[in-house]
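Presented below is the structure to which this report refers.
Removed: one protein chain of the complex. Kept in place: all other protein chains.
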């Protein structure tokens, strides 16, 4: 499957350079390359980049479609992030996993790793499927 | 005071177009203009933009300096975001307030409003001052 | 109105001694008296007592009924707590306020104060109405 289509990667994800590396039911692995422009005023990776990765990873994990080319959409209800250590430039990997939920709301846990494989942040989130996106087949984009 | 100096606005904040509008001890008001490039694949404001604003607003609220030109630095320990409604293009305003804490850790609550004045997200966060940034005078950049 | 009926105060709330002091649409004030049996192994107020107050305050804030004697029920989706300072014995007051939401999900912010009026914790939560509890009139218990 080709994951990185415009209907999967929105404009802000493209700005950040986020790509989907692995995707299956309840799981996603995404990555991006952190550059100097992603740093905060103290020279560390900006917290907003980290939370972007976490939010995207959790959302994708619950929106995998069994029909290629279809999409499922969800909105985030709430997102919680714990920052373990400061990040810097280089590749970032985020893993999202669905932990549970029902037909309309799903719950995820997510991790972000730096290029050395250290976990730099982890979090949890819950999402609500947009109407029509509850079924695993998804809908036409 | 001129708030929007390079030592206050880091590179990722500049990318997002974040500006500091008001800043005093325990309080900040920041803003940015959301453009199409800040939207997600569903055409709504990306959650990562919202969490960036919340993280920055809380951090600044605790890092105001009584000495002009000095800086105080802090790292986020954890950040929690609740998404009330979808956002779109146009001006976004975020307010950060310090709720409490001690010499080393401070706690904040933050809100994000859209151009119509609707609260689109709110959150809480806690931060740890970097060594030397505990005092309100701050340090030289 | 008499708020403290068995259909409003469940068994665990009664164990804790939680009472409803004020209640209107989108707002509640509850209280309890913290005793030595509510302390943790370090002699401070147990975090679980604080989170119980926050969870209850947020839930009640969204479940006020315009028809006396009716009830509205909701389940918590997620709850976030920030602990500002250690608590001890004596009266505790919690305030819950609805911040926003739609027909099915509502979002709250909550605070807990000690007998001296110091805020000892604050938090946010989101809840889902049980089917039938969406309307402000509520249903028969």
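Per-chain numbering from 1; labels A, B and C assigned in written order.
Keep this in mind: a residue touches a chain if its C-beta (ideal position, glycine included) is under 8 Å from a C-beta of that chain, and two chains touch if they have at least 3 such contacts.
What you see is a predicted model, and the numbers here were worked out from it, not measured in a lab.
In the entire assembly, the chain absent from the figure touches the shown chains A, B, C.
Of the listed residues C:29, C:73 or C:97, the one in contact with the hidden chain in the full complex is C:73. Touching the missing chain, out of C:15, C:91 or C:118, is residue C:15.
Interface residues of chain B with the unshown chain, by the touch rule above, are 77-78, 80, 105, 124, 126, 128.
By the touch definition given at the top, chain C reaches the unshown chain through residues 6-13, 15-16, 36-44, 46-49, 51-53, 55-56, 59, 71, 73, 75-83, 86, 130.
Hidden from this view is one chain, which touches chain A at 80, 82, 84-85, 99-101, 107, 109, 119, 122-124, 126.
The definition used in the following text is that only the chains that are shown with their structure count from here on.
Relative orientation of chain A and chain B, expressed as the C-alpha superposition rotation angle, is 180° to the nearest 5.
Of all residue numbers used where chain B meets chain C, over half belong to both copies. The two sides are thus made of the same residues. Computed from the mean C-alpha positions, the centre of chain A lies at a distance of 33 Å from the centre of chain C.
The mean-CA centres of chain A and chain B are about 22 angstrom from one another, to the nearest whole unit.
In chain C, the positions touching at least two other chains are 80, 124, 126.
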